[in-house]
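What you see is the complex with one protein chain gone and the rest in place.
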Amino acid sequence: MAEEHHKRPVKMPQLNIKIIRLIAAFVVLVLLILRIHNVALESQLGASTWLRLSVSGLIIGGMYALIAIGYTLVYGILFMINFAHGEVMMIGSFGGYFVFEAFNAIPVTLHDGTQISFLNAQPVIAILLAFLIGMGIAALTGYFLEKIAYRPLRGAPRLVPLISAIGASIFLQNAGQLLFGPQRRQYINPVIIDRGLGWQIPIAGTKVLLTYSGIFSLVLSATLMVALYLLVQRTKLGRAMRAVAQDKRTAALMGINVDKIISQTFVISGALAGSAGVMWGIHNGLTNYFVGFLPGIKAFTAAVLGGIGNIPGAMIGGLFLGIVESIGPAALGIDFQLQDVIAFSILILVLILRPSGILGEALTEEKV
Amino acid sequence: MNNLHIQKSAKNGLVFAVIIIFLALIGFTVTAASMIQKVFGVEVSVGTMPKYSALIAFLAFIGLWNGWRAAKQTEEHPLQAGHAILAGLASGFVTGLFALGYSLIVGTLQSNGVNVRVYLSSLSPESIIYFLFGQSPLSGGFIQLSLSTVSAAFGALLVIFWDRSQHQFLIWKQKLSAWGNASWPAKLRRNVFVGYIAMGVVLLLLVILPRTWGSYWNYVMGTVGIYVLLGIGLNIIVGYSGQLVLGYVAFFAIGAYSFALVTAPEPHNLNWNFWIAILVAVVASAISGVLIGLPILRLRGDYLAIVTLGFGEIIRILIKSDLLKEITLGPRGIRNIAGPTLFGKSFSSDSDFMYLIILAVLLSIFLARRWQESRIGRAWLAISQDETVAQATGVDTYKYKLLALAIGAAFAGLGGAIFASRNQFTGPEDHVLMVSINVLCLVIVGGMGSIPGVILGAFALKGLPEILRELESYRLLVFGALLVLMMIVRPEGLWPATRPKYEENSPPPVTVEGGSR
Amino acid sequence: MMMLDVQGINVYYGAIHALKGISFHLNEGEIVALIGANGAGKSTSLSAISRVISTRSGAIFYKGESIINTPPQDIVTRRIIQVPEGRRIFPRMSVVENLEMGAYIHNDRGKIEKNMEAMFARFPRLRERRKQLGGTLSGGEQQMLAIARGLMAEPELLLLDEPSMGLAPIIVEQIFDIIQDINQHGTSILLVEQNAQMALSIANRGYVLETGRVVLEGSADDLLDNPHVQEAYLGGGG
Amino acid sequence: SGAQTPAPANTDAPVATDATTDKATDVPAAAGAPAVCATDEFGCAVIPPGSTIKLGMGAPMTGDYASFGIDISQGATIAIKDGGELDGFKFELVAQDTQGAPEGGAAVANKLVTDPTVVAIPGHIFSGSTEAAIPIYEKAGLPMLSPSATNPPLTTLGSKVFNRIAFTDAVQGKSAAEYLYNKLGFRKIAVMHDGGAYGQGLADVVKQEFTALGGEVVAYEGIEPGKQDYTTVLSVISSKNPEAVYFGGYVAEGYILANQMKQTGLENAVFFGCDGTFGAEFIEKSGANGEGAYAASLIPPDSDAKAKFDATYLADYGVPAGSLSPYTWSGYDAAAALIAMVKSVAVLGGDGNLYVPRGELVKAVRNMSGFSSITGDITCNDVGECNTAGPTFYIVQNGEWVQAPK
Partner (left out) sequence: MTTLLETRRVTKVFGGLTAVNKVDLVVSQGMIASIIGPNGAGKTTLFNCISGFYNPEEGQVIFDGKVINGKLTDRIAAMGISRTYQNIRLFKNMSAVENIMVGFEPRMHQGWLPVMLRTPADRQEEKYVISEAIKLLKYVGLEGLGDNLATNLPYGAQRRLEIARALGNNPKLLLLDEPTAGMNPQETDTMKAFIRSVRDDLGVTIILIEHDMRVVMDISDQISVLDYGQKIAEGSPNEIQADPRVIEAYLGPGASALSDKYRRERQR
């Protein structure tokens, strides 16, 4: 199975089709540019608006990217779409929620006698712990998910684990609802990353608010992504993961414990999802059992957009999708309701032009 | 019995501890107990908890299972009674300890006036007290501990009995199958008329049942039937031609909406005839299949999956968007969709619809089989297994893939039209991603590429949740778990596909177990 | 001393009974050849020793200890290394990375570097291609890489599966030279080959497998002179 | 309440079974059946001793709208508890999962009509699911009183059984537009909605009415609910400088918008919500950002009935009133009103069975008048709009909802 996959089959593009495609792409591009140009001229969207749009796109995109990496990591190794990944993120987000909630309940008296919560007295500890716990339980969920729902299906036809993943996703979502209730729960952020606070950047007469929580999310996701990239490229564990991805049996012949590596992959991918979950909570101020569904689908899209199985691809795909989603409707002058229509249309367009994603395997022709 | 065994048993106990505590946390213990009580014919009165005996029965059942698993894990042949019971005891004890711990924590919190429910919403005071058998946390916990240990030991005993009787059981089984292969059942099986008679009985049932089983079952079975239709369509795309499509609902939506728009008084007041409208729906879906297929069929595997998923979402969002509100009435949906008429007479009762659906399903099975068992089916299969080589062997892959998509879409369109007509209403909420996922699941749960599989799968996917309604809010939880279980137990599907035979008088072919590639 | 002792192992692929109670052994320092037709079970035997497939019954002893319950990764740490059929290079890893994968069980960086140098010295072609991705190497280069990768683990017992398959005659020559050389440096070798002529000419002893059974065994020279072997595996004595 | 018709102890008249209806309403020709059952259009529901009188509800209990279904059904359950007994018979709520979809609505309706002891439906939740269910209940003669199906045309379908206490989008939208234009004096507003039938319905009406009054709707945007970042759309709206942002949708999106308006240059625009965004949750989750926001409501915020309900809910389910989804109170009211109506028509038969004449009940619900409830008095008109009064508008001041000047 492994061999069938790493030679990602791409059909031989024929010359005429190529030319037609190029022309079509060119026409679409010109139309897009014209449209954007017109809209930009007509609407009075100032520079500040564009900046706001880009920043919010980047932040959302960063989170998509984090989740997408989890998808890609697992896909790279098992060639399966881990449909339950979004739910793992949801569970992570509850981990962070409960840490904040608990810390908020602990009162602390400051030197000057004022009463504040431990959450605000030691925000750094609180945030760190929230991430640790969120990532921890998400990692644990990932670990058991693999062990229970996927490991028995090793070697089954490709779509079977997908269905198992869908079942697991339904299970986890409902477990979340039953455990924590259907209502949304508000994330009590430490004040220093409150969603209303941030840097005021004056632009063209108005001010643009860059929230601390947003920038924090962005920086954190960037850091995590780089760390992960280094892990996969530079460390022995990373090499082992790549080896397992390329050929499980031969990997075993090198002395790699394949099951262990797969477990570890799920743990890492779960932890990433968990961090995204906590971030999502902090940035948006709430969580509930359904919070993983939409980002899950989006991140999956991002992973494919970037070239599924490819870690830098997932990052780029996530950021790209985030930005397209937020700038797209404004730039094209389309109703925001159609945000996802634009996002998916761009996806289709990109894949038609680059059938294996933005950074997917360089388009070599299949060797037979 | 060594350290390793003890460790294994403890680990098993831990697993069951997690299960028990999870079930308690989501309040499933109460629901399970009430169901047990109901099975014994005692209704649970409103606003009260079931009897404690029901809870004991439920916990004992889990304990038996716990002990069973623990004893099996010793992997001894033959099983030694002492070891097995010890393993069961150990495992049960570990589980019990955790149950005790849980009881203490939750019970103490509860008695100290903490409203646990604020954090864990299923954990009502009554359910906590119920879990503690109405006792103090400590004594309630000890009841749990002893119950778990004792029942696990009995579970281990069961294994021993099973082990002892297995040999006998196997002999019986062999005898039975030998007899089945040798005497009249075998003759019956080989007789073609038996097949015809069986088919006749099924047909007769299909004719009689809709009249007799009431509107609810007509509705549920009608839904199952519509999903069979969808399943057969998607099976052509995914099962036969091997293209993973996750946005199948798009074609369903196009079928439902085009049918609705040409028959409903609002918004266009066209009021077309039912049969013409059905045709329109089928053709519109098929054309949309071709149109979306043209640019994207070059994509393979998961790239195709995500693009079609996107397409499904695009259609759904467009339907409810402001942009198309004039045409589709936006999120409100379309009402007063026409029902079937024949010679000016209306056939819109639930059993009429059931017959219509049965007819449509029979027709689609007939067509799907025709295609499947022809050169087209072979070409699809070849494409699904090795597209590159199929093409180099002379198969016009592009054409066949488009054909599969168009036919699959047409079936979805038919399903959508019947669906809209039966509900007399359709709205964007009917065409969400879950529909695609459900149809994909039923195709694979049933056994990819197999038509009987699709039918079984549709019962599993759409019938099961209806049956599980008894479970109330645990319905989907259990359903999700069952889905995972089904895949693990039968990865090749409930009724896997087989290949037809062409060579006469050939020796029986060697088969390989499992569907692994 | 008997290094590897395989006693009556049975292997099934689903319903296919691939190995029907095969027994053979290998003494320290030997080259032992397994020959036989397609599907005779040669590769399966090697995989059974590496424990990447499971045996239904039978025993395998390595240096006197049973390894039947040892997982594959621990087989490798005991320095039983398989160079699998069809090379199975990691296609998206560079030559260097592939070699490092071979040394996965080792942690001593210095020694790994040294071994890698030794491999490059033995296969200069690989040094030229050190940055190239494994998947783009030609068949012969891949085969060299596969052997070098196996040697990076510092094997005591090397299981070689058809090292000459699909290679140009001139490369076959080189490969056989190398095998002999490795053996002379103290590694025992279990060699599976279609090219029975060559295999037996460098081996000490050999076994002939047919449809999952050992049908002949003996010293390499005896086998080379055996009329059945000559007819079936040596191309009519050519 | 109590039996309106005296129960004749021994009527020999066989009870008619309506051929067009389902088994559910078939009444065995029992000696104890009251005469009214023979004449009733739909026959009688027979509740044998030991059984409960069931109210059936179709609601999303799973999926992304589960909080609506669960909250409303739990609200209704409290009403059941408060409803007490009728001649020794208890009431029970059977809430079934529709997942909020029309398909699920029809399935549940079909399921509920097969249970002969289900007498009335305090539902469904969501207009689509309701719409698919109406024809089924129509046939079986089960009166509906929906707490939350607000799509205006539902009452124009000519249904005998469908009634609702949620007020329609048309009524609310019109008064909101007038309030914005006349009372607050705004001339440039942005209109937003969540893309759902309810939210968009409202937004449409507001847009149309506001324009008709002479105002300008500078932006009309739908958002996709369930997301948690709407800064992009708000940024674009902010560039059009509206004086107010009207939003049709639910509180979950409402407070996110109110919060994010402050980050996107809409600090000075007024957030004007609807009854979907009313509730303590809005204040709790928008904090200072919510100050000055408007919403509409049926619920008197400080009524005793509401306080009592909120306390019971917190005790029973651990959820504070602030986190409840809108319509939870209507769920209580719908169930309470139906229980009262059942009590008014049910007859205890001579055989110990309780008989509920279905046709009578349908009529009783439609003729309901002056039933007092948490959300105000319920009086149904001839098409089943039981809440024709306009909404009251509220504004957040100092972290509390107070009634806005009329």
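What to note about this one:
Which chain is which? They are A, B, C and D, in the order written, and residues in each are numbered from 1.
We take it that a residue touches a chain if its C-beta (ideal position, glycine included) is under 8 Å from a C-beta of that chain, and two chains touch if they have at least 3 such contacts.
Note that the structure is a prediction, hence the values are computed from the model and not measured.
The chain that is not drawn here is touched, among residues C:Ala103, C:Met119 or C:Ala196, by C:Ala196. Per the touch definition above, the residue from B:Ile376, B:Val445 or B:Leu477 contacting the chain not shown is B:Ile376. Check B:Gln110, B:Thr308, B:Thr397 or B:Ser450 against the missing chain and you find that the one touching it is B:Thr397.
Touch with the hidden chain on the side of subunit C covers residues 16, 35-39, 86, 136-141, 162, 165-173, 176, 180, 194-198, 200-202, 231-236, 238. In the full complex, subunit B makes contact with the omitted chain through residues 367, 370-371, 374-376, 378-379, 381-382, 385-386, 388-397, 403, 407, 499, 501-503, 506-507, 509-512, 517.
In this text, only the chains that are shown with their structure count from here on.
Of the two chain pairs shown, B-D and A-C, the one joined by more C-beta contacts is B-D. Separating the CA-averaged centres of subunit A and subunit C is a span of 44 Å. Subunit B has its Cα centroid 29 Å from the Cα centroid of subunit A. Shared interface positions of subunit D, defined as residues touching 2 or more other chains, are 62-63, 70, 195, 220, 222, 224, 319.
Shared contact sites, meaning residues of subunit C that touch two or more other chains, are absent. Residues of subunit D touching subunit B in their complex: 22-23, 50, 52, 61-63, 70, 80-81, 90-92, 95-97, 99-103, 106-107, 110-111, 113-114, 126-129, 131-132, 135-136, 151, 153, 157, 195-197, 200-201, 220, 222, 224, 314, 316-320.
Those residues of subunit A whose C-beta lies close enough to touch subunit D in the complex are 43-46, 48-49, 52-53, 56-57, 59-60, 174, 177, 181-186, 195-196, 198, 206-209, 211, 280, 283-286, 288-291, 293-294, 325-327, 329-330, 335-337, 339-340. Contact residues of subunit A toward subunit B in the complex are 1, 8-11, 75, 81, 98, 101, 148-149, 152-153, 155-157, 159-164, 166-175, 177-183, 297, 300-301, 304, 308, 335, 337-338, 340-341, 343-345, 347-348, 351-352, 355-357, 366, 368.
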